[in-house]
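The structure under discussion is supplied below as structure tokens; questions concerning it will follow.
For this depiction, one protein chain was excluded, whereas all remaining protein chains were kept in their positions.
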């Protein structure tokens, strides 16, 4: 009885807020996908009256448009590819770092970890902007790259406003999300397993591949999900660092919602993105559960 | 021998990664003092970008807006998030847990899209919630609640259940036990959550970009338009100042956490 009261008192304020400002908006977005766009953007009325009868004015047109034109599918595929590449690079960069932090003296660990997180707390736009400077056509870095490249007989290249810049930016922004779960996992590893393996004749590579790597898979999957999901829905980084050839699905959604104001189609694209995110999250959960069973 | 070589290689790669993380930020700060309109070469020391910045009315208004929103958003989301965190810890509330965690898990873009559609429709039908500072605030609270809730819940989980029972046993009413024992013990978590919400709000770009409408501006929006339209070293200056603010907040947070460590054991 009392228990119920406490539960209710604690739960309802956040519950009410989130129903109002998260659940209902999301539901409206889903319904919007079945409506016609308004004459001046936004949404057309959902129903009208004809001779006193209520007529629903809904359509599947927005979905058929998505299916009929291959460029949308290609854009999704490209976004997934960018996100996957970002994830992979983050993993390769984060793994040795996480291992080193996890194996360093206890008193330094928090500091080393803090140093990874610290940039994450600085403004998102600033972090992207920093790469505009570094990759800009006049920058020392770009000139150095071109000096080497032309020296090898290539044509001078542009770095900013290319897919390369987008990937660099995405890796930079998401790297801490990979380090944290990896560190949390690697830190728990029982080092005597490695000694045992060495004792049984495994060399360094075998020890990594047969022991450390399989045991770290939960951390790898958690980190990958944390990087892949936001990367898939990214729009600011391609918007700022990318050119016309490196836009992602997020840019199209932003354009549909804010610029062309074709909300129904924007909603359809958002739903597709949501579905993609859900699929990844579910896949991650499935793998994680399998991992738990085996471990 | 092999071991030493291996760890040397590891160390180098770690340093390179740290360099990768910090060099861009250092460059921004350095160029904020560079006496050149181009972010290309070091020319000479100046503070004129900072003075220009402080003369920039639009920028100052935007900064004021950001601060206001961040304060209000961190206050509201700390209250709501603390309630949610405690509810999630104490009871089985799967629906609440879904609502609290999903906005964190999905790309911000999706939250932005659904909120802008929602606000515009509500405005058309009811005439309230016109896009502006207030809708930005409402949106920020919606995604900050989850972060606060997670931190508070973690703190509650670290708290020994029997402390509350001990308080009750020694004569405290449920409310007294909450005020005198639970609240002080989880306070470091609440403060950490509040600081987190503050930084998330003052830094937020994506959701703000969608829910701001035409009139309202915040610091990140202002920075965005400067980056998009014309990169001037003023951006470097404002960026450096924002980094400084974040650093100060983190120092405050770490000052709070010795208490957190003490209450832990």
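In this document, chain identifiers A and B correspond to the written order of the chains, with residue numbering beginning at 1 in each.
FYI, contacts are C-beta pairs under 8 Å (C-beta built on N, C-alpha and C of every residue); 3 or more make two chains touch, one makes a residue touch a chain.
One rule holds in what follows: contacts and distances are computed from a predicted model.
Protein name for the hidden chain, per its UniProt entry and selected from "Protocatechuate 3,4-dioxygenase subunit alpha", "Ketol-acid reductoisomerase (NADP(+))", "Spermidine/putrescine import ATP-binding protein PotA" or "Tryptophan synthase beta chain": "Spermidine/putrescine import ATP-binding protein PotA".
The chain not shown here makes contact, within the complete complex, with B. Of the candidate positions B:185, B:227 or B:253, contact with the hidden chain is made by B:185. On the side of subunit B, touch with the chain left out of the figure occurs at residues 160, 162-163, 165-173, 176, 180-181, 184-185, 259, 262-265.
Convention: only the chains that are shown with their structure count from here on.
Remark: subunit A and subunit B have CA centroids separated by 18 Å (rounded to whole angstrom).
By the touch criterion given at the top, residues 2-3, 6, 10-11, 13-14, 17-18, 20-25, 27-28, 31, 38-41, 79-81, 83-84, 86-87, 90-91, 93, 95-96, 99-100, 102-103, 105-111, 113-118, 120-121, 138-139, 141-142, 145, 149, 174, 199, 203-206, 209-210, 220, 223-224, 227-228, 231, 235, 239, 242-243, 246-247, 249-250 of subunit B touch subunit A in their complex. Subunit A meets subunit B in the complex at residues 2-3, 6-7, 10-11, 13-15, 17-19, 21-26, 28-29, 32, 42-43, 93-94, 96-97, 99-101, 115-116, 118-119, 121-134, 136, 138-140, 172, 175, 204, 229-230, 232-236, 240, 250, 253-254, 257-258, 263, 266-267, 270, 273-274, 277, 281.
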